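Written out below as structure tokens is the structure these notes cover.
Missing here is one protein chain; the remaining ones are kept as they sit in the complex.
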Amino acid sequence: MQIGMIGLGKMGASLALNLLDHGHQVSAYDINVSAINMVSKSGATPTTSIEELVASLHPPRIIWTMVPAGDLTEKVIHTLLSLLEPGDIIIDGGNSHYRESIDRGKRLSEGGIHFMDVGTSGGVSGARKGACFMVGGDAATFRRLEPLFQDLAVIDGYYYAGESGSGHFLKMIHNGIEYGMMQAIAEGFEILDKSEFSFDYEQVARVWSNGSVIRSWLMELTTSAFSKDPKLADIRGVMQSSGEGLWTTLAALDVKAVTPIITLSLMMRYRSLEGDTFQGKVVAALRNEFGGHSVQKNE
Amino acid sequence: MQIGMIGLGKMGASLALNLLDHGHQVSAYDINVSAINMVSKSGATPTTSIEELVASLHPPRIIWTMVPAGDLTEKVIHTLLSLLEPGDIIIDGGNSHYRESIDRGKRLSEGGIHFMDVGTSGGVSGARKGACFMVGGDAATFRRLEPLFQDLAVIDGYYYAGESGSGHFLKMIHNGIEYGMMQAIAEGFEILDKSEFSFDYEQVARVWSNGSVIRSWLMELTTSAFSKDPKLADIRGVMQSSGEGLWTTLAALDVKAVTPIITLSLMMRYRSLEGDTFQGKVVAALRNEFGGHSVQKNE
Amino acid sequence: MQIGMIGLGKMGASLALNLLDHGHQVSAYDINVSAINMVSKSGATPTTSIEELVASLHPPRIIWTMVPAGDLTEKVIHTLLSLLEPGDIIIDGGNSHYRESIDRGKRLSEGGIHFMDVGTSGGVSGARKGACFMVGGDAATFRRLEPLFQDLAVIDGYYYAGESGSGHFLKMIHNGIEYGMMQAIAEGFEILDKSEFSFDYEQVARVWSNGSVIRSWLMELTTSAFSKDPKLADIRGVMQSSGEGLWTTLAALDVKAVTPIITLSLMMRYRSLEGDTFQGKVVAALRNEFGGHSVQKNE
Partner (left out) sequence: MQIGMIGLGKMGASLALNLLDHGHQVSAYDINVSAINMVSKSGATPTTSIEELVASLHPPRIIWTMVPAGDLTEKVIHTLLSLLEPGDIIIDGGNSHYRESIDRGKRLSEGGIHFMDVGTSGGVSGARKGACFMVGGDAATFRRLEPLFQDLAVIDGYYYAGESGSGHFLKMIHNGIEYGMMQAIAEGFEILDKSEFSFDYEQVARVWSNGSVIRSWLMELTTSAFSKDPKLADIRGVMQSSGEGLWTTLAALDVKAVTPIITLSLMMRYRSLEGDTFQGKVVAALRNEFGGHSVQKNE
């Protein structure tokens, strides 16, 4: 098939190469010219604008956007709207909020454009060699695209979840679970690190990756991380987050779902962004007030 | 009445002065001579050893120990055992673990000594002017001591909780609740501090201390703390803990009581003792592994 | 002064009576006629519509709305907008979301109406005898209203917090702290209830209300609750919530404030609304899958 790929970052470029591997034609665009050059070396058709990318495709077109959620995705889709024709398909493979995808599904269908929200998991290596897709949008369009998902995904690695928004909703929840799993693993190793024993963390992660109940890709990645830096001495424990954990918590609160693990995983990430905290100051000050307990002074 | 007070730290000295205020005779001992001098200036009888303190009292004696829980309390009580006679009373006013108090109650009763575990709350100012006592031990001994508690406590400020250990158990739970309340207050001010508004925290704490649902002594102390340092800029948010919050959590786990607030208040204190964390390193490393997200390097 | 009170529920009626006690003139309106009759017996001027209420007041008017946040408050204010004149004042004493109050402040000021968001705490008894007010809005209007707050509040029981929205923001955070404090108290009593000891909970709550570090109005109310039902045997542990705890959590997440206590207090409330849970089913099923652990079947 013929696909226009907009956004050639780590994920987009990997998907483009994956498509090329499976014999698809890829027109490629990114604001970063060197990213375009990289994929065109592997056979993609380079384009210098979204307009040119659209023009390079035969209708009905398939455009796959793989750009950061929010303003950038909105801008790309807005540009596409003036260029596409009824019957064309836009796939949003990024991490857009599912409510935006519900809205886009409605808005684009009014112009006859098929909008598919496709949550994509598996990391960069998955995008390159075999990913996992959670697909929302109309069923007929899904069936037209299914050969693509079959090629790009691992076996059993795609699921048509239903109406617009359901794909990104599933991806959001997936990431919420991911936060919880990562924090669970991290807490386990923190206890090991403070324990009376001396473990080889790479070996621990490896044995837990093989045959144990907690074997998982995340544990394999833990093995990999410790293989490069046995005590992670070089890196700081600052845990960034890119939104889906927060969104999962908000979605949970919205339906009164009780999610202490996902929510606290998020909060521990926020905590890691701070050195000193105001809440700590308040508690320290209170202990001093009632019990005369000494406080540590800033210098 | 005639009381021997062992341990003249902030709490013990305040109780001694409080007793003297109410016309009681106090024999006082501490390893710190200047502490003895301080209370003897207010009328206490100074003694230079536990032996001398015991000798200064007419049987049946009342000995009040106000020393740090654990080894020191054990040492003092062990020394007393060889000096006291059947009918004498030992009051442990410190924060001993209730299981130790149950054991001491049994052990001392075998020698005819009455052991009372008396959880004491109200901070230093309360010990001086009107405290709160949670009393465990035999009922007859409680009745003998009741005039003391009446003098030392605020109105309705003492409770005979029952058998040995029940006084310290109540005090432990009290402190667990205290951890939760303090953390709740601290979280509230943390949100204020990060908000788009500019509040005068002293005034906020004051208005919340007057007429609101959350009015409380802790909120009054919050007012006091902010009155001294409007943004708590001088102090570090390191939240020490002296054991009762941990014990409360352990007691909760022991009976499968669900206590997320008390337990997380404790954990946030532990978190405040650390700069960087190992769990943070693990999560940061994992994000790098699957998504290529950058990590912050130590220098 | 002359005040129009709209909304004569538990809080509104109590404030109306409190105003009358202090010699103010109150025009009163509610959709519930019996509520109007009740306050008019104490001297309020009954009115049969918002129009009549507005007409009963001399400009510049002071209208105090005390109706449920959200649609009802919006409806009342919308009605008032067509009736009021520049210079009139609307006080929203309910629990409106602070963002709505920021918007209302802007919107109403365009028509020359002064909008004041006044977070009100202290429960029904406080509204009647001495409440706590957190006031947002313009400073000049606050000064005009200050005599009212002085009369209605306890000493030091009002605070001018600044611009529109700041009053309701403070009230929201106050309620978040309240959630945490209540859950801390509740957890403490839960451990007592599962412990090996037999406590008289009313007496425990009373002693903790007198002289202890955790003395607070909430602990006094705990005493009161246990005085009516020593083991709370008659009531079910269903913990409703009316929004401010959720809003506080959302506000915290918005600024990356770490609030495990407030957030988990909310989640435990949500948990209490459910009998069985889906998450429980998943964990039970998983234990069965890997370990053959038996599951409990529904009948």
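Chains: A, B and C, in written order; residue numbering restarts at 1 for each.
In this section, a residue touches a chain if its C-beta (ideal position, glycine included) is under 8 Å from a C-beta of that chain, and two chains touch if they have at least 3 such contacts.
All figures in this text were calculated on a predicted structure; none of them were measured in a lab.
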item	value
Among A:Ser27, A:Thr45 or A:Thr248, the residue in touch with the chain that has been omitted	A:Thr248
Selected from A:Asp21, A:Asp138, A:Glu163 or A:Asp234 as touching the chain missing from the view	A:Glu163
Hidden-chain contact residue, picked from the options C:Arg61, C:Arg215 or C:Arg271	C:Arg271
In chain C, positions touching the absent partner	10, 123-125, 182-183, 185-187, 189-190, 193-194, 217-218, 221-222, 224-225, 229, 232-240, 242, 260, 264, 268-269, 271-272, 275-293, 295-298
Missing-partner contacts on chain A, residue numbers	121-123, 126, 130-134, 153-159, 161-163, 165-166, 169-170, 173-181, 183-185, 187-188, 190-192, 194-195, 197-199, 203-204, 206-219, 248, 251-252, 255-262, 264-265, 267-268
Touch residues of chain B, complete complex, unshown partner	213, 246, 249-250, 253, 256-260, 263-264, 266-268, 270-271, 273-274, 277, 279, 290
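Assume only the chains that are shown with their structure count from here on.
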item	value
Chain closest to the middle [Cα centroid of all protein chains]	C
Between chain C and chain B, distance of the C-alpha-averaged centres to the nearest whole Å	33
Where chain A touches two or more other chains, by residue	260, 264, 268, 271, 277, 279, 290
